[in-house]
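Of the protein chains in this complex, all but one are displayed in their positions.
Take a look at chain A:
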Amino acid sequence: MSQSSNQYQMKIDQLREQLGYDFVSLAFAQSASDGFVITWQFASGNLNNRYKRIVLQSGKGIAGLVFKTGKPMLVSNVKEELSPQDLFNDYPIIISERLNSLAAIPLYQLDRVEGVLLAGFREGKTVTKNNFRQLYDSLKGQFGDFRIKESTFR
């Protein structure tokens, strides 16, 4: 486990450096005995450790939504696209990491969503469709043992 966790940490550090994101994080679902809750397990460029304590139910939060729908999520401008009420109630990670623009991608294993990769900017830069594409290209459809479906990027 420690080896693979090192591997994930390295991967997201790399990704952040290569593409210039402010924050990159990785969420996984817990086992059935933990009620399938979703937690952010790795982060790069985090402001604090709040992400570690956040526990999401399926369908809640960015990771929860991506898990449930199996589709990526692109929010180019948080302030314009999400109402402040929703923002606070449903997306704690955006608040705690002060994200202003983000993309989240489902990671597949055997046609099931097993993880969520989140990349975002704080002030200034925004994630455009191009960035999104670039993110996919740089991952080459693969993230560790996970597959990234190209169809999700259209």
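One rule holds in what follows: contacts are C-beta pairs under 8 Å (C-beta built on N, C-alpha and C of every residue); 3 or more make two chains touch, one makes a residue touch a chain; residues count from 1.
One rule holds for everything that comes next: contacts and distances are computed from a predicted model.
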Name of the absent chain as recorded in UniProt (options "DNA-binding NarL/FixJ family response regulator", "Branched-chain amino acid ABC transporter permease", "Sensor histidine kinase" or "Acyl carrier protein"): "Sensor histidine kinase"
- request: Out of A:53, A:79, A:112 or A:133, point to the residue that touches the absent chain in the complete complex.
  value: A:53
Message: Using the touch definition from the top, which of A:9, A:76 or A:96 touches the missing chain?
response: A:96
Message: What does the interface between chain A and the hidden chain look like in terms of residue numbers?
response: 32, 35-36, 48-55, 57-58, 84, 88, 92, 95-96, 98
